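What you see is the complex with one protein chain gone and the rest in place.
On to chain A.
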Amino acid sequence: MWKTGAALWDLRVTPRCPYLWSLMPMQLCGVTTGVVRVTTVGDVTVIATESLSKRFPRVTALDRLSLDVGPGVTGLVGANGAGKSTMIKILLGLSPASEGRAEVLGLDVATEGAAIRERVGYMPEHDCLPPDVSATEFVVHMARMSGLPPTAARERTADTLRHVGLYEERYRPIGGYSTGMKQRVKLAQALVHDPQLVFLDEPTNGLDPVGRDDMLGLIRRIYTDFGISVLVTSHLLGELERTCDHVVVIDGGKLLRSSSTTDFTQTTATLAVEVTDTDAHPDGTRAVREALHARGVEVLDSQSGLPGAGHILLLTAQGEETYDVVRDVVADLGLGLVRMEQRRHHISEVFTNEDEQRKEAVGHGS
């Protein structure tokens, strides 16, 4: 189960990483202004938020969100309006949080925004490119805006455009580029100053299936080949499964789940059971649960925030017998067994918004 809203600093001291404790005082007091280039792998926490809230006059965009994100590629997933972009703006130090605190690379977003923005890259979700200049000119200019001296800006622009896959076309005005090429330019300007971390806001938006796969591959390489940690947002869960080391799911500004993708997609010994209701047992699901309990088979707590989980019983199969027990219990109660199947955890289970689920289905089908 995933506890939401638990205090961040408690959770840091987990048996898994006992040495974290020694780092805490330094990171907590927020005086680590002198952080130089530390390779992301050595860093323990890339992003940490604690009860982070953002309230606009009419909506609460983020609601007491506590997160602790390590190095690697992290997906931030949620339906439109879930608060993903708001989160990035706060992490860039551009929008003050209403409540709570956040650190990026050990720097406090409230007081050290400029230092953060020197070390991170940002790719916005919307178009941001002037059509009448070439990719080269634009990225060189943006490199200088990040503080790179003129020569370094030119060299790194040439390198970065090559890494994102823009070659001859980089001398032509951006106005004539395809969506895929524009996305690459947007990515290049976020990487050109060799940041320690990049925020990519919906980088696959508007891309066709091939373009999306290319972009996802590129995002993976940003970490594995370039050593730059990534926070990438998407409203499609499916596409981040393969790309990310972690997925954080938010909904309505609340943390729904934060976990490693291997957890999400492992084949498990979990059985999903769905039964019909009868007059004798108007709540068939509940009757089965109680009967199973009496036979010593525990049904997993389904309060995991999964929508519709109320009608599906999840239980751990101890072996072939478990199937028999379930079959017998359901038959004894006179209920119909709608399905009983071994489950593969799929991250889209945590998706709540039907609309988005539909979109995801479209995405998968293409």
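Points worth noting:
Heads up, the rule we're going with is that a residue touches a chain if its C-beta (ideal position, glycine included) is under 8 Å from a C-beta of that chain, and two chains touch if they have at least 3 such contacts; residues count from 1.
Please note the rule applied: contacts and distances are computed from a predicted model.
A chain of the complex is left out here; the name its UniProt entry carries, from "Integral membrane protein", "Formate C-acetyltransferase", "Polar amino acid ABC transporter ATP-binding protein" or "Dissimilatory sulfite reductase alpha subunit", is "Integral membrane protein".
Taking the complete complex into account, A:194 is the one of A:103, A:169, A:194 or A:241 that touches the chain left out. Looking at A:124, A:180, A:206 or A:252, the residue that reaches the missing chain in the full complex is A:124. In the full complex, chain A makes contact with the omitted chain through residues 2-4, 6, 8, 11, 16-17, 19, 37, 39-42, 44, 66-73, 85, 89, 92, 94-95, 114, 117-118, 121-122, 124, 126-133, 137, 141-142, 144-149, 152, 156, 159, 163, 173, 189, 193-194, 221, 224-227, 245-246, 255, 258-260, 262-263.
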